[in-house]
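Each remark here refers to the structure printed beneath this line.
Only one protein chain is missing; all other protein chains are in place.
== subunit A ==
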Amino acid sequence: MTRNAPLTLTVNGREVSRTIPPQMLLVEFLREELRLTGPHVGCDTTQCGCCAVHLDGQVVKACTVLAMQAQGHVVQTIEGMAGATLHPMQQAFIDHHALQCGYCTPGMIMTCIAVARDHAPLTEAEARRQLEGNICRCTGYNNIVAALLDGQARMQGGDDVSV
C-alpha cells in the first residue's frame, strides 16, 4: 500500500513542510497546498509551459515534476519574483503589452527571466527559439519577444534584484 511521504522544500525563500501523496505533482503542491496560483495548469501534457517555475534556478514544467522530486530543493514561482517593485521582466511585459488573456503569462515570465539570465544578449531569432516551450494562444508572440529582449536589457542594466 502506498504511503504519504514527508516533504520539505524552500518555496519563494520560505521553508515549507507537508505530508503528501507521492503522486502529487509540483504544480498541484504549489497551487493546492500552498495556494500559490500563479503557476497555471494549461495543457497538463508538458507542452504549454503555463506551469513554469524555477527549480534550483532552472526553469522547468511543474506539471511534469513530482513534488517529491523537489524535496530539499529551492523552488521559485511568479509570486516570489517581485520585491518592493516588480521584477524588471514583469515590468517589461506590462510596458510592451505582452499579454492578452494572461493565462500563459506567469510561465512566460519565469521562462523569460531564466533565458535572459543564461544567454548573452539575445537576438530576436534566438529569443523566439528559447520560447519554444511556452505556448500563448492569443498574443501572436511579437509583444512577448519584444518584452523578453527589453527585459533582458533591463536585467543586465543592474535593476534585477531577485534572481
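A few points about this structure:
Quick note on the criterion: a residue touches a chain if its C-beta (ideal position, glycine included) is under 8 Å from a C-beta of that chain, and two chains touch if they have at least 3 such contacts; residues count from 1.
The rule is short, and it goes like this: contacts and distances are computed from a predicted model.
Hidden chain, UniProt protein name from the list "ABC transporter permease", "Dihydroorotase", "RNA polymerase sigma factor" or "Xanthine dehydrogenase family protein subunit M": "Xanthine dehydrogenase family protein subunit M". Residue in contact with the omitted chain (choice from A:Thr10, A:Thr37 or A:Gln69): A:Gln69. In the complete assembly, the contact with the undisplayed chain comes from A:Val60, out of A:Leu9, A:Leu30 or A:Val60.
The residue touching the chain not shown here, chosen from A:Val11, A:Val115, A:Cys136 or A:Leu149, is A:Val115.
Considering the complete assembly, subunit A touches the hidden chain via residues 2-3, 5, 21-23, 25, 44-47, 49, 52, 55, 58-61, 64-66, 68-69, 71, 111, 114-115, 130, 132-134.
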